[in-house]
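For this view, one protein chain was removed and the others were kept in their places.
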Amino acid sequence: MSLLEIRNLHAGYGQMTILKGIDMTLEAGEIGVIVGPNGAGKSTTLKAIFGMLNITEGSIHFDGHDITGISPEKLAAHKIAMVPQEHNVFATLTVHENLEMGAYTRRDDYSRVMDEVYEIFPPLKDKRRQAAGELSGGQRQMVAFGRALMIEPKLILLDEPTAGLSPMYMSEIFDRVIAINKLGVTVAMVEQNAKQALAIAHKGFVLANGQNSYTDTGRALLDNPEVAKSFLGG
Amino acid sequence: MTDNRRDLLLFAGLGVLFAIIFYTQGTAYSLRVTVEALCYAMIAFGLSLQWGTAGLFNVGIMGFIAAGAFASLFVTFPVNQAFWDSEGPAMLGDVLVKVAIGAAAVFAASRSGKIGLPKPLVTFLTLVTLAVAYLVVSASLDPTARYIEREAGFVGGLGLPVYFGWAAAGIVAGAIAWVVGKICLGLRSDYLAIATLGIAQIIKTFLKNADWLTRGTQTVSPLPWPVPGAAEVGFTAARASYLVLTAVMLVIVYMLLQRVYHAPWGRMMRAIRDNEDAASAMGKDVTKRRLEIFVFGCVLMGIGGATLIHFNTIFDPNGFVDLNHTFLIWVMVILGGPGNNRGAIFGALLVYVIWTMSEPVTLVIFDYIRTIGRDMFGWQAPADLNSRALAMRVFVIGLTITMVLRFAPKGVIPERLSRKA
């Protein structure tokens, strides 16, 4: 059985339906990349998985459990974490407090995880007492990742983690994503930089107008001339 | 068309209610209630425009009513010869000159950035100028005020026809609204709520304490009527002609508002109200539109306030209270249906009638409670039970607001967007 199974998902904001039948499956340990034009519904898909929207039809199963429309608070118990596209750190809290908030739902001792996060993102260790809002864009993104990792997720949802970052940071972020994945975390990632992202993806999903256009392995999508023509800029 | 039929039915019901009142309560009393209700409807139009059309949250309606009422009093009340014969006008002129100079200086200071001064310095200069201007003006106003009170009582009025007074009421209320709006409308609506609440309290405090200008708590009466008074044509005819006058004004304003409402301009405002993001994207232009609406709404409130006090022929600063002149109007508008002018009229008439009837009813109910309590439980009611009983009306207003918001957020006659859009 797959780790994440989305079947015929319809969802939207209030009365407005944005997603009109999304299908998606990810096996444990995979990196799945979602690409597509602006407004295709990529962020909306992640929000729907994360229980933040009205789901009108379809289902989401995770690790054998039906998690359709379940509230974000409860998802932590299923070990799913998300890094939103924007405003993804608590700017007025310190780096350390951001990580503590990541572990808000945990009642056990999480100091080991905290040490691990500081190990994956060494720059954060020096800045642990600084307000997250004062950090550079790349470091803020690390805080956001770190916060999400605090529950030791089985699945992490990343919404355009490289948006607005310089190319140098971009490849660093991709390296981190691979590193996180190597720890055994399944990754579902939305990306604008489709070529680089599909290159590290086990699976790729091309969305347009709230529906799947193409679903294949990352490699195959990169090699698909139609996809290349219409979505990857030639 | 079913909408129109429904409205018709509701208004017919209202007509029956008024007929019952005329039949049971006598013509003179009923005329009074009706005229006052129409004045309230005018004010409710102002709020419906602000809240219903633009989502502007005004909790200082009482202040705009009071300001309008005072403006009209000043323009229409007979000339006080004692004041004009004294040194008062000269001294007051002196104060006004200082106010003008002060305002000009503050304005100049606030614009001194134009000649290249750094921003903190501009702020500092502006604040210092403001403080100095305030001290100078208040230092010369104090003795002037005391002199006028001693020599002439108060400044009196200008003795102009009532219609001038009502125009002035609109202008003054609108001018105050312009200043408040200029400061607050760029920010989120909560700030406007706080600021309007504050300005209303301050206007009232001023009118209550500036004895030289308003006679303060000693009140001013009788205010002139715009139509032949009771002495000339008799009680009923006088009130009836006042009723006709207010009704005509109301119809004119209604038609004006309907035009605005269905114009592209009105549609744009509603779009902005319903979508904060779009509003902020449009930026400055929106703030300007909002300012126009806010000012226009307050103009109506000022005029409504003036018609109200002229009808009662007395200006009493203590008579302006938040409950009757702010929150009651909110109930009228949200119950009637914000963003719908028919709703505003319907709400105003219905709520005002219920409101006036609720006073005797409450007292009767509490009288029963007192009697039953005494006879059955030997309960000695507190001496101020009557004034306590009336506090129940405050409670009911509050309860109505919360209940309407929760269970009928669109009101009795909801806004209809789909047909005209």
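Letters A and B name the chains as they come in the text, with residue numbers starting at 1 for each one.
By our rule, a residue touches a chain if its C-beta (ideal position, glycine included) is under 8 Å from a C-beta of that chain, and two chains touch if they have at least 3 such contacts.
Everything below uses one rule, namely that contacts and distances are computed from a predicted model.
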Options "NADP oxidoreductase", "Phenylalanine--tRNA ligase beta subunit", "Branched-chain amino acid ABC transporter permease" or "Aliphatic sulfonates import ATP-binding protein SsuB": UniProt name of the undisplayed chain: "Branched-chain amino acid ABC transporter permease"
Option touching the unshown chain, where B:37, B:59 or B:329 are the choices: B:59
Sole residue of B:193, B:268 or B:363 that reaches the chain not shown, by the stated touch rule: B:193
Of A:102, A:138 or A:161, the residue in touch with the unshown chain: A:102
Contact with the hidden chain (one of B:25, B:209, B:287 or B:313): B:209
Subunit B residues that touch the omitted chain in the full complex: 55, 57, 59, 123, 127, 135, 183-184, 187-191, 193-195, 197-199, 201-202, 205-206, 208-209, 276, 322-323, 327, 330, 334, 382, 384, 387-389, 391-402, 405-406, 409
Positions on subunit A where the hidden chain makes contact: 14, 50, 52, 72-73, 75-76, 82, 84, 87-93, 97, 100-102, 104-105, 147, 151
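The criterion applied here is as follows: only the chains that are shown with their structure count from here on.
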Centroid distance [mean C-alpha coordinates] between subunit B and subunit A, Å: 54
